[in-house]
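The structure under discussion is supplied below as structure tokens; questions concerning it will follow.
Of the protein chains in this complex, all but one are displayed in their positions.
And now, chain A:
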Amino acid sequence: MRISPPRLLLIVAFVLVVFLEARTVLAFFGVAVSPLESAIAAVAVIAVLVYWGTRPVDEEPTEE
């Protein structure tokens, strides 16, 4: 894994919070985002995060 499960859990939680609050913030600037659009975008970002986070780290040659 590229990131430990606790960190991944926390990042996923913060992504959800950002998407929830962003909808309200964007509305102040006249950008209307529906709950469905917001949910789809959040799920997509979380899926990418989980995919990236759970992939094995590439073996890197040591410098010596």
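Heads up, the rule we're going with is that contacts are C-beta pairs under 8 Å (C-beta built on N, C-alpha and C of every residue); 3 or more make two chains touch, one makes a residue touch a chain; residues count from 1.
Please note the rule applied: contacts and distances are computed from a predicted model.
Think of the chain that is not pictured: of "Universal stress protein", "GNAT family N-acetyltransferase", "Solute:Na+ symporter, SSS family" or "B(O/a)3-type cytochrome-c oxidase subunit 1", UniProt labels it "B(O/a)3-type cytochrome-c oxidase subunit 1". Against the chain not shown here, chain A presents residues 4-7, 9-10, 13, 16-17, 20-21, 23-24, 27, 32, 35.
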